[in-house]
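With one protein chain removed, the remaining protein chains of the complex are shown where they sit.
When the chains are written out, they are named A and B in that same order, and each has its own residue count from 1.
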Amino acid sequence: MIRVESLTKVFRRPRAFSGPLGPLRTLVTRRYDERTAVDGVSFEIPEGEIVGYLGPNGAGKSTTVKMLTGILTPTDGLIEVGGRVPWRDREANARAVGVVFGQRSQLWWDLPLIDSLRLVGDLYDVPAARFTGSLRRMCDLLGLDDFLHTPVRQLSLGQRMRGDLAAAMLYDPPILYLDEPTVGLDVMAKQAVREFIAETNRIGRTTVVLTTHDLADVEALCRRIILIDKGRVLFDGGIDDLVTAYAPPRRLVVELADDETRAFEIAAGSSIPELIARVSAEHTIRDLSIHEPDLESVIKRIYAESER
Amino acid sequence: MIRPLAGMARIGLRFQLAYRSDVIMSVLALVAQVFLLRMVWTSLYGGQGQTRGLSLEALLAYLSLANLQAFATSPIIPRITHFRIRTGTVFFDLSRPTGYLPQMAAFQAGHTAGGLLMLAPAVPVVLLVGTITPTAHPVGYAATLALGYVISLMMSLLICVIGFWTLETGAISLLYRLVSHFFAGTMVPLSFFPGALGVLADALPFKYMGYVPAAVYVGHISGGEIGRAVAVEVAWIAALAVLLWAVWRRAHRRVVIQGG
Partner (left out) sequence: MAEVLRTLRLYGRLQRAAARGALQYRLNLLIGVVTGVVYQGSGFAFVWVVMHTFPSMGGWSLREVAFLYGLRLTAHALYVLPFSSLIGLEWLVREGELDRVLLRPLNPLVQIMAKRLGVGQVGDLLAGVVLLVIAVPPLNPGMILFCLAAVVGGALVEAAVSLALASLSLRALNTLALRAFADDLFSKFGSYPMGVFGGAARWALTFVLPVAFVAYVPASVLLDRTGELIVPAPVACGSPLLGVALFALAYRVWRRQLRHYQSTGS
């Protein structure tokens, strides 16, 4: 469905000059500052997969998504989405993708939600009969009925996000890009968003690319993740593989009689009962627990390694 | 009392300099404006000598001066107040120990100083295009201009205070700018205004921001008339001070009671 090969994006900006005539010089300059935001990224995503596209701020996530949607033209490399080259065939590509930015709504601020949805239906040439069906389905899945006639500016963040999801999926695009769809939402709203994404993927076999900083989103939805930093792919594979490959060792944490807490690393392949026996021979153990590494600590470790 | 106001003035100055690329363009627009007026008026005079007591040279000098003055003293605080009322940050200003109006006045003064700095490189060009020669009444010019600036400042403060009622001063301050520029005589000296329009322009205080000082400079107003103009300016300042004080008291009470 999505194929990306040695994708590169270099931003060129006219050099900003200072001084009283600086702005004018900037306007006519031939000198540029260059910055490589995406540096030879390759991956393939088959139809119906949900992929988490992760990386720290400034890693090149948004730039990649903007190239996948045809907003930005790549400096080098190859992109194909559903057999099309997005930047060359932007409008046709636009009809095949839904995009949600968690930080920015595509809804018309001063109009009731239903009007925004109608306009989106018009823009994507959804026939009236199909629109009615689609709208019904969205209302059921996302519970929009309560605020369908409320102006968007009066909606809560969670309601607005549900409206945005409906707008992105009204025309049944086979691909959905989500850029931090749960940012700022409360626990219930996050849950509703995740359920909608999972459901859409299950029923319509929608391919989903999800960028997020909330790893709970990833754990709930994705089986595969692509990790990038400084424009390069650090890891591409299943979450389970990631954890086995990069997980720091599990730890035995014991609380001792004198209120002291100590942690012991459990080396791969070693026996836990033996370790406990060894520790209890030297100390009086009051309580103990085994700490499994979580996704967050795994990812932290990978970033730390790529820093070196 | 002085320290916080000096701080406010410094912010006003920096504010002006921060937007210097815009300011450069508006300085260019100012030069274009003076150039346009020079062309149009030269063509209108078409070799005539004095008209309405002004020779072409005196008129061109007058127009250049009036436009320089209008540019340097253009009010910023109605826009600032508008922004701060809309975002609610005005309450920080109100909670400071220094009064709101002195703060705004200091900000405007700093902004004007910044405007003069930005204007410095343009002055020789404008003087050249506008053919200005030294004045015979330096003291009269300085006095009428300084008092005129105080009048302009107080009118701006009045617009700010009105913002506490209307919560919207964007359009009002634009209207004010247009009306005040027109009646200040930045494009036509007041002596050319016909009939009732002339009477109106003469009665309004806007003329002290442009026409009166510039006319003193070129000698169109001279002798005892200068003294009379200064006296009327002082009277305007006193009247505006009373008005401002009364309106501010009501506005302040309104803000405190309503809490926005």
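Definition applied: a contact is a pair of C-beta atoms (placed from the backbone, for glycine too) under 8 Å apart; a residue touches a chain by one contact, two chains touch by 3 or more.
As the structure is a prediction and not an experimental result, all values here were calculated from the model.
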item: Touching partners, among the displayed chains, of the absent chain; value: A, B
item: Selected from B:120, B:139, B:179 or B:231 as touching the chain missing from the view; value: B:179
item: Residue numbers in subunit B that touch the chain omitted from display; value: 21-22, 24-26, 28-29, 32-33, 35-36, 39-46, 51-52, 168, 171-172, 174-175, 178-179, 181-182, 187-188, 192-194, 197
item: Interface with the unshown chain - residue positions in subunit A; value: 11-14, 23, 26-27, 35, 37, 58, 62-63, 66, 69-73, 87, 90-92, 94-95, 97, 99, 101, 103-104, 106, 108-111, 115, 119, 122-125
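The rule is simple: only the chains that are shown with their structure count from here on.
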item: For subunit A paired with subunit B, centre-to-centre distance based on mean C-alpha positions, whole Å; value: 54
